[in-house]
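Heads up, the thing below is written out as structure tokens.
A protein chain is absent from this complex, but the other protein chains hold their places.
On to chain A.
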Amino acid sequence: MSSYYDIDAILTDAQKVLCTFELTVPGLGYIDGNEGGDMKQGTKVELPLWLGEMLAVSQNISSSPLITLDLPTALAPRVLNALKADPRTVDLRALAPHFYALSARMLELFEDDELVEVLTETFKARSASIADQAHNPRGALGDGADFLRGLDENERQLFRAAHDSSKAVKAWMADLKKG
């Protein structure tokens, strides 16, 4: 589990997931834009992950859970098919700024071997591209710009790590020449 103060973990929990209400809740309609009304049974709303998880997991002994969770739109089959086809062209940041962290959290709730498989392959393929872009001094400006804009937060950190370490070696070499 990540640290309590980890800002990335907090932001991950704030991302929306698709929830379906299994019960009618009086007076909760304002979430769905229905001021003063009731939340009808079967309504689909997007709730933050922390709230959705709490409501879905906690349940009374007698009754069914209040809501059921669905995979967020960022992990919809359409997206997974696109990732299978070509991981590099998908704009993960537009789907979810913390795409991998969100996926990891969803995988804690759902067991889905295929999803793990697709995400692992995606991450590997994209990491290789990230490394190439990070070492290419004009990568961030040239044709790689679109790809780099679509990196999620985790991948951005990777890019920074790769870029910084190669920069450190270059700085050391330049230092050596100077003195």
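Assume a contact is a pair of C-beta atoms (placed from the backbone, for glycine too) under 8 Å apart; a residue touches a chain by one contact, two chains touch by 3 or more; residues count from 1.
Everything below uses one rule, namely that contacts and distances are computed from a predicted model.
Colleague: Could you tell me which of "RNA polymerase II subunit A C-terminal domain phosphatase SSU72", "SUI1 domain-containing protein", "ESCRT-II complex subunit VPS25" or "DNA replication complex GINS protein PSF2" is the UniProt name of the chain missing from the displayed complex?
Modeller: From the choices "RNA polymerase II subunit A C-terminal domain phosphatase SSU72", "SUI1 domain-containing protein", "ESCRT-II complex subunit VPS25" or "DNA replication complex GINS protein PSF2", the unshown chain carries the UniProt name "DNA replication complex GINS protein PSF2".
Colleague: Touching the hidden chain in the complete assembly: which of A:Phe21, A:Tyr100 or A:Phe147 does that?
Modeller: Once the missing chain is taken into account, the touching residue is A:Tyr100.
Colleague: From the list A:Leu18, A:Val45 or A:Ala125, pick the residue that touches the absent chain.
Modeller: In the complete complex, the chain left out is touched by residue A:Ala125.
Colleague: Please identify, in ascending order, the residues of chain A that touch the omitted chain?
Modeller: Where chain A meets the chain not shown: residues 100-101, 103-104, 107-108, 111, 113, 116, 119-120, 123-125, 127-128, 131-132, 134-135, 154, 157-158, 161-162, 164-166, 168-169, 171-173, 175-177.
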